[in-house]
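Next up is a structure, given as structure tokens.
Excerpt of the complex: some chains, original placement.
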């Protein structure tokens, strides 16, 4: 019920003042003690809630997977361990675990994937983060083209795939070490590029800081950046952008 | 001419081997000695080139404004000084200077603005960067709603404008100091949020580093970040996103 | 005895010069070789000494728990391991271990809790630090209201608890990642906010540095900050503030 | 009017649905274009709004000083320049400028100062920040004792004033360079210590970063920290704490 409707009912005696007051104070979440389930998340954002598995106590993880599966008929979690996969399998035997991006999911069978996103990785070591982005975007309904191992040390590999990039509604560029890939792609496409620095590298890569700075300072237009190793965040915003194009 | 067409003409004798060879080596830019004008920029990106005025020598700035105006019938520059305004006025008397965002522009009169972008600023000191974003997005064809001075120290001001944010195709969130605005907005809207940290603040703001880190670490989904004070970059990518929604 | 009293007694022959000299040189601590027990701590601060368990050798920990229990009839330690719990149980069988905040304590049974402090956490992962703050404040006599999982990505959860915050003598705001919670609360309440950045997060959170900078740069008034993960420090100062209000 | 009262009047026909709806949507601030005056600030925080003068355009500063003076009969601003003093004098001839802390104020004549706060500075170069804290706390009703130039290089100067510190409801410790003063005071008093790092120093002081880290890592209990050079923030929270003791 909208505010105006409630007020009208108050005037008409349809609901009491006390009930109306409660309504204005009612909050859109469910109190679970250690957590407050954000039950209005999908209403606000259009995307159902996703589970960040890392560090969740066993019992909590199991019950949250069950509850979200009941609510939505599907459930998707990131940064899950093999142990957590076994745990959740006890209650959701069909749950699938992809150990490369550490994703634990049970998706609707008939999901449509519309609009195209390209997810690129600079090296093979960046693939776990790239897959997290790709599978997140797929979960949120996008069709994803993977373009992996196209870093600037052999830039001809990127040019061989340039059509895929130029046709996508959004490009996710995943790179560690010096992270130059995002700028190069930004100069070649007309759609937004979401850059994901990774912690791949050593020495002065400072666990991704170097790639993060590279991407934030991109000389190319149309590049915006998410946190180091945050494939999920890139997949999410890429799916938001893709949705606008449908 | 596409590659296949050229090769066909070579076979048929329509063009000589020497001419075809030149074609494959021809590059889409104009050599100006100290610079290489990227004449294919609009073909690749869909947006005409913009002038970064800061530090450009006087004569070069004048000629580039003239040349771009001739090419496109309009021209747009950022980080311009009052001195540069006077300079360009000599050759383009109708050029307009907005000293808050330091923008120097001469826009097409009949430009259509389609799709809506919201540009928010946390404080009044962030307005120069916010205006750079807003006017950039307008130059690239978006309609912009400004929502200024809605920082989290008085968060009711933001809630009063929540409808504007929720209806926009993209929200640009501009904030210095601790930069919390982007996360709060990210939790309230369903469209992408482009966050712009500003150098507003003192002490441990470290010229925008604090706000940059805040925004990169946003706990809300759908937030991506550009460089400190890079209003132009945010306006550009917001216009790209908005264009997808048309 | 106060200095003047001693001097009077010296004059009157009540005590010898030698004894008076000793008094002026007597120091309010007990020498234990590897440590100097600060026996005047409670006299100076009004709060009894607390044990920082981490890294204490086994034998030392046991004897210090015993000694403090004998002195005060209660004892409270932070950052204790399960191993240390078992160890101390041997000498203090009633000692209680809470493994979430790693607190090992044996409190007086009839402790009164006066004045109200609110302890908020942004996410569930911040709860260990929040509990350290809450239980510390309780040990020092405050009544504590816990408001957990109210981070800014779903800010309506915070507003649902706003009454609790506004009624507290002091609010402790515990948050990792971007740490925006402290600023938002600072803008909503009239009492001091003690902000605790946590090391929760990844990538550019740099183990809590991002949240620390956010909180130090808070645009809201009335926010002061303690060290990363320093729930104990926040609980201590919150209890000091609360005590002033009684 | 409280929410329940409005709803009752709606039921009784005292106000129309449309009017009630407006009320629920009315926001507690005044839109001024470039700024949103937070007119509910005092209702939420108990302290009237203060002006951060630095960077405010001339005309805006004059009108905001006038408006706040009309509202409250007094007005207080920080980081004001001599130029701004002359400017505001034109409309408020009795305004007073203290060039050490750069404060521009016109206070109520009969203001009571209750409760005692001690403001300490390590060196004479820290006095501008210390005075900003002291005068802020005085503006908000506290009585302030100044204890300046008591840094740890000659720690006997601090001990000579120890009574003042131990009797205060809150101690503000202002120090640059290595910032050790806050820890030393924290070990000597039973009330909260608000530590203010300053940018005084050179070389590896890194404009206050060294002092900030020192204070955040204080080994003494009861120390919380505000931003570098943020005397205002320290005075504000000290006044909040002091108010609780009245």
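Each chain carries a letter (A, B, C and D) given by its place in the written order, and its residues are counted from 1.
Please note the rule applied: a residue touches a chain if its C-beta (ideal position, glycine included) is under 8 Å from a C-beta of that chain, and two chains touch if they have at least 3 such contacts.
What you are looking at is a predicted structure, and each value in this text was computed from that prediction instead of being measured.
With respect to copy number, the whole complex recorded in this structure file holds 8 identical protein chains, 4 of which are shown.
To be clear about the criterion, only the chains that are shown with their structure count from here on.
With chains reduced to the mean position of their C-alpha atoms, the one farthest from chain A is D. Work out the mean CA point of chain A and of chain B, and you get 26 Å between them.
The mean-CA centres of chain A and chain C are about 38 angstrom from one another, to the nearest whole unit. Among all residues of chain A, those that touch two or more other chains are 212, 227-228. The touching residues of chain B, counted against chain D in their complex, run 124-125, 127, 148-150, 153-154, 156-157, 159-160, 202-205. Remark: chain D residues 25, 27-29, 34-36, 38, 40-41, 55, 197, 199, 207-209, 212, 227-230 touch chain B in the complex. The residues of chain B lying in touch with chain C in their complex are 122-123, 151-155, 177-180, 183-184, 186-188, 201, 203-206, 209-211, 213-221.
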